[in-house]
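All protein chains but one are shown in place.
Coming up: chain A.
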Amino acid sequence: MELQLGLALPPPPLIPIETFDLNSYGNYETREALGSNASSWPLLKLGPAGNDINNIHHHNSSSSSSSSSGGGAGCKKRSFDEAPFFDEKRNVPKTLHLLLWTNQPNDEDDDPSNVLHENSSSAIFKNDGEGLVGWPPVKTWRKKVHHQIPNGGAENNRLPAVENGIGGRASKSTYVKVKMEGVPIARKIDLSVHHSFDGLTNTLMRMFGISDGNRKIFKLTYQDREGDWLLAEDVPWRTFIRSLKCLKLIRSRG
């Protein structure tokens, strides 16, 4: 991919803003002249009277009432055209850019950002099938709390000294990979919030969207430190927790 240098790096004194045409991007007429990617997007006009979401022409009409003014004629231009957004005293070049924004539609064959765009939707799942990391954006120690059974039962009478001594975060990562037979994408599960096979199984069923009726079809297996695959239910919870490396849900046969 070739990157065009709009200009060589300027010397420290400021460069007059007119030298660069980057800011002409704010000119809607230019945009309308270009191809399909650059269709004009009239800005949202939200007047005080009623719920008047304008119908944007390349979308279907929305459910709310639309006002009579359509299109972009009355649109508010961006104010950055009027006021420089750099503090001149700070000696930062106003619009140094390393690539002239040409505003061409992104349809070059060899434009890698196109290739990457197609791949970026699969970027959600990493190559090694890890699943969505860090989503939803809930801090680690909050995730732990939420796995508890809300209306107590046995939980409420337990001493707070749970196995991993959770008050806040456990200091070591307790996530293991879980795969389900037939599903290409693996997930990760935090073991430290589970204290029994029941709880673990509940979470796994929910995670993979298995209904209560279908639960019996699946068996939980795990791979231990030696690399052997074992049935989870065959061992006590403590043994299971200590020796497991990763989990797999398989369909039971017969």
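Quick note on the criterion: a residue touches a chain if its C-beta (ideal position, glycine included) is under 8 Å from a C-beta of that chain, and two chains touch if they have at least 3 such contacts; residues count from 1.
Note that contacts and distances are computed from a predicted model.
Student: I want to check something: the complex is missing a chain, and I'd like its UniProt protein name from "F-box domain-containing protein", "U3 small nucleolar RNA-associated protein 15 homolog", "DNA-directed RNA polymerase subunit" or "Septin".
Tutor: Matching the unshown chain against "F-box domain-containing protein", "U3 small nucleolar RNA-associated protein 15 homolog", "DNA-directed RNA polymerase subunit" or "Septin" yields "F-box domain-containing protein".
Student: In the complete assembly, which of A:M207, A:L220 or A:V235 touches the absent chain?
Tutor: A:M207
Student: Could you tell which one of A:V138, A:V183, A:I217 or A:L231 touches the chain left off the display?
Tutor: A:V138
Student: Which residues does chain A use to touch the chain missing from this display?
Tutor: 1, 3, 9, 22-23, 25, 37, 41, 43-44, 46, 51, 53, 56, 59-60, 62-64, 76, 78-80, 83, 85-87, 89-90, 92-101, 106, 112-113, 116-117, 119-121, 123-124, 127, 132-143, 145-146, 148-152, 155-157, 159-162, 164-171, 203, 206-207, 209
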